[in-house]
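A single protein chain has been omitted; all remaining protein chains appear in their positions.
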Amino acid sequence: MRNPQLNAAGELQHLLTLEELPAQIIDRILDTAVPFVSIAERDVKKVPLLRGKTVFNLFFENSTRTRTTFEIAAKRLSADVINLNIGVSSTTKGETLLDTIDNLVAMNADMFIVRHGQSGAPHLIAQHLSATRHTHIHVVNAGDGRHGHPTQGLLDLFTIRHYKHDFRRLTVAIVGDVLHSRVARSLIHGLTTLGTPEVRVIGPQTLLPTAVESLGVRVFHDMHDGLAGCDVVVMLRLQSERMKGSLLPSAGEFFKNYGLTVAKLKLAKPDAIVMHPGPMNRGVEIDSAVADGQHSVILPQVTFGIAVRMAVMSILAGN
Amino acid sequence: MKIEISNGRVVDPKQGIDRVATVYIAAGKVAALGAAPAGWHANRVIDATGLVVCPGLIDASARLREPGFEYKATLESEVAAAIAGGVTRLACPPDTDPPLDEPGLVEMLKHRARLLNQAHVYPIGALTVGLKGDTITEMGELMEAGCIAFSHGDAALVDTQVMLRALQYAATFGYRVWLRPQDVHLARGGVAHDGEVATRLGLPAIPACAETIALETIFELVRATGVQVHLARLSTHEGVARVRAAKKAGLPITCDVAIHHVHLCDVDIGWFNAHCHLVPPLRGVRDRAALRAGLADGTIDLICSDHTPVDDDAKQLPFAESEPGATGLELLLPLTLKWAHEDGLPLATALARITSEPARVLGLNAGHLGTGADADVCVFDPDLRWVVAPAALKSQGKNTPFLGLELAGKVRYTLVGGQVVHEA
Partner (left out) sequence: MTSTALPDAEVALGHLADKMRGGIAHDAKLIGIYSGGAWLAERLSRMLDGEHPVGYIDVSFYRDDYAQKGLRARPETTTLPFGVLGSRIVLVDDVLYTGRSVRAAINELFDYGRPESIELAVLIDRGGRELPIEATYVGARLTVARALSIVLQRRGDGNLELSVEDSESAADA
């Protein structure tokens, strides 16, 4: 089945998922992000690439952080940015997702940054735009349900590449609630596409999806075994509603088994880096000493995130 | 009216007939097959050369969406779809709005269907009032009004004690009960089969044990009550194995599969195609293979369309928010033929699953072309290819995963009670 995020010429038309995204497109995005990192360091942080374009931040799920980074990225490309928090607007009055899109298209939208609580929502929008022949409008998935968060995956790959250079030598561990994590899914796809030989997931059975090995990962339930010899440790956020009930008994027990402490980190390689998509729950998935320690690259991830999003938007808008 | 259907390949699974012959119809019944009755003079001759002549199809599950969901479909549109698909008799589940838990609603449905004078409609009554799972319905009244069995549709029947008592009551009077084997708790929130595809797509999932656990519960209740149960919509390979074992152990059970599950599996969801959002969910490749094997060896008694028209708006939503269901009355025949062709099965075996076997399970004297039987006949061209497109479907439901695909098998004539109700 043709990948709906590529156009007929094989170029990126939308960024919906890292699944089946060719390595050369991923590499191009990462390479394009490099100069954007420098631009963030000068006084005038703008380039004129998206001047005159209107970017709509369509957030059906609240997220000030992600929305802000997309807004900054789009503004640094000189785009006009409109933020729509759909929870309080017309959709609660019964307007369907696609009706909302049609209305915004009529307002000359050039790009939709979409975050939605349901897996597949950005795909639906992309397919609708294609069916209604709006080929100049691009969709960026800012997180759909549990399915994917491709820009997060890309900035995680950028971060790993920045510190570790060659994916083909690495052992990467992803720890925590993989079952509900779109961040984990995207990162796993990106890592396997770029040739990472060992990608591990670490967590209790309740938080690992069925047949997760089919994604190309090795499963560990014991964090000590899973961290041994890792070059990169990615800690996933544990959402509060998962912390009790039938998935887990308590945050405390989770931290005991799966929290990243200084002691456990010693099992990884001495130059291992620690990543987290944020926001962190200190003392639940990660100890403050690690989060603020010398292995942590959590703050650079944020900086890289803006550059990577600028790269994605400028490649899309030029196709 | 005397009708002669001449020279077609007559396939009557119940009588074991598969040969070129002529069918003679008079006074709404099959008068003869092969040789003309004495003094025969036809009012109409239908030349069935090159076509297949079989009993009118019997669809064990087709939602007509009335009462209550008229914006999705109406009795008129869906019965028209039925006869266009060669279906002369159909059973409809009770999950309408309001559910079919009152004799008046059942009578109204039967009355309107009679007035249309096209296909026979057999309502399946609600097992509990409002399908709420608390109070059993007046099953006697509902049977008198025209129900042929009782079920809970897709509604949850959580309380096993209520289920036990409902089955005991039905068993007392010899009523049949149809149950969907899906554990409510394990299926809660799930929209796709718990496997690689749901994991990759990040869709909330329903594990296979939701079906097997429900099956075993039902088997135990059948043993306890002696009720005749029909299991509606198997989907897992473990489920097929358990039914096979239970039948071998002598339990009075029958079961069916929806035509979509014979052909599709979870991989077909592709990039969140909501047309593949079905209940039960499309399962894995191994499950599909087991369903086909179960159909071939008779473990699964019949195929139904599970026809469920869904309006466009309800499908143009993110997968988990979309309404499940697919249109199927007009696809039941070509998709059954496709299965037979792919697995190298005799046409009679395949057609049995949509004619004589549903008749047996529904307790109808129909689904065959024996002398004196009601002249419900389907005449179709097995080689005529057509593209599944909204304009080609009479049903108001255009929601099908087969949109855009070309299928072989088109109904040319449908007769109900000796009258031609559809021709193309």
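By letter and in written order, the chains are A and B; residue numbering begins at 1 in each of them.
As a convention for this text, a residue touches a chain if its C-beta (ideal position, glycine included) is under 8 Å from a C-beta of that chain, and two chains touch if they have at least 3 such contacts.
Since the model is a prediction, treat every value here as computed from it, not as a measurement.
J.: Could you tell me which shown chains are touched by the chain that is not displayed?
T.: Counted over the whole complex, the chain not pictured touches A.
J.: Please pick, from A:Lys46, A:His162, A:Arg218 or A:Arg282, the residue that touches the omitted chain in the full complex.
T.: Touches the omitted chain: A:Lys46.
J.: Among A:Asp31, A:Asp166 or A:Asp292, which residue is in touch with the absent chain?
T.: Of the listed residues, the one touching the omitted chain is A:Asp31.
J.: Taking the full complex into account, what residues of subunit A touch the chain not shown?
T.: Within subunit A, the residues that touch the unshown chain are 11, 28, 31-32, 34-35, 37-39, 42-44, 46-49, 314-315, 318-319.
Definition applied: only the chains that are shown with their structure count from here on.
J.: Taking each chain's centre as its mean C-alpha position, how far apart are subunit A and subunit B in Å?
T.: That pair's centroid distance is 44 Å.
J.: Which subunit A residues qualify as touching subunit B in the complex?
T.: 1, 4, 19, 96-98, 116, 118-121, 123-124, 127-128, 144-148, 182, 185, 209-212, 214-215
J.: What part of subunit B is in contact with subunit A in the complex they form?
T.: Spelled out, the residues of subunit B in touch with subunit A are 194-196, 198-203, 205, 207, 270-272, 274, 313, 316-321.
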